[in-house]
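Remarks on the structure that follows.
Below is a slice of the complex: some chains, not all, each in place.
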Amino acid sequence: MAQSTVKAKMVDHRGRRLSHVAPDGSVRMVDVGGKPVTQRRALAQAIVRLKPQALKAIRQRAAKKGDVLLTAQIAGIAAAKITSQLIPLSHPLPLTHVDVRCQPRGTDTIHIECAASCSGRTGVEMEAMTGAAVAALTVYDMCKALDREIVIEKLQLMEKSGGKSGRFRRAEKATLPGDKKRP
Amino acid sequence: MAQSTVKAKMVDHRGRRLSHVAPDGSVRMVDVGGKPVTQRRALAQAIVRLKPQALKAIRQRAAKKGDVLLTAQIAGIAAAKITSQLIPLSHPLPLTHVDVRCQPRGTDTIHIECAASCSGRTGVEMEAMTGAAVAALTVYDMCKALDREIVIEKLQLMEKSGGKSGRFRRAEKATLPGDKKRP
């Protein structure tokens, strides 16, 4: 098969491509050496759905010590910092900020948001997504004795800015109060 | 407030408790030193939902080299092995097996399953969940240039066996063909 054909197939109708796959069938880390250093920011979200009784137990502790949510927050921050050790083709990025927030919402969900920032040559989506994922996994871990059917839902990117592809904002709004309201 | 009251509040109506939270408000790693060593197994799942065009690009590659899915598989296995470095209160476990499978299903989803096994004193749910999560994040990473609205859904435990709480099997069935059919 001709190489041009293979190339064509990795590109969708708008000309966007699977950036980590080379025509010769190998995978690759994108070379970002030629990109300018800009301020990057990304916000990701995860929703943990659990039984009302389990959430109640967390809320009661949270009113006092916040143990489960604080542990999840710390785990998310720590994971965001080592994203490049978890995601094979991601770049190491010197994060300047990671913020993970975990809040019970309604009777059966905990909403988790992870914001990551960096002054760098490539985006911080993976850092935000990884931080949200590991915070959610930590909630799962600490509550699994109470509820074995916990589901982590809607792990997704909410916002992103700083790259040449411009600002992205998911139509669906972020559910936790924004960063700006934080002191 | 009396200590017994605090204790009561961490326990749900069936007497199950937030196992990682101590009455004094600190968190803790459960002491598993007294538990017997048994054969543990867990199976977790994640579903990655993406645009049909993005999935098509992956399928075309997969038909040839399987790059995205194979990279996700390897990332999931590697992450499962370092679960205790990601989840603060989880125990280090000498895994004897991790198996991650990633398959496109229908026009817009990739189903990911991670099975983990160990001969140990505590369960391997977190290893299976972490492996599935990081495999899904890797698919996200490799496809995000094609589709920025990818959602990771239903990251959840499907089956678990080997602990004193008995076998758990989620009512909803695992969607990928079972382990037994693998050679």
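Labels A and B are assigned to the chains in the order they are written; within every chain, residues are numbered from 1.
One rule holds in what follows: contacts are C-beta pairs under 8 Å (C-beta built on N, C-alpha and C of every residue); 3 or more make two chains touch, one makes a residue touch a chain.
Since the structure is predicted, the reported quantities are computational estimates derived from the model, not experimental observations.
Here 2 identical chains are displayed in place, and the whole complex they belong to in this file is assembled from 6 copies in total.
Note that in this section only the chains that are shown with their structure count from here on.
Matching CA atoms, the turn from chain A to chain B amounts to 180°, rounded to the nearest 5.
Averaged C-alpha coordinates put the centre of chain A at 17 Å from the centre of chain B.
Against chain B, in their complex, chain A makes its touches with residues 6, 9-13, 16-21, 25-27, 53-54, 56-58, 60-61, 64-65, 67-68, 71, 74-75, 78-79, 86-90, 125-126, 129-130, 133-134, 136-138, 140-146, 148-157, 160, 168, 170.
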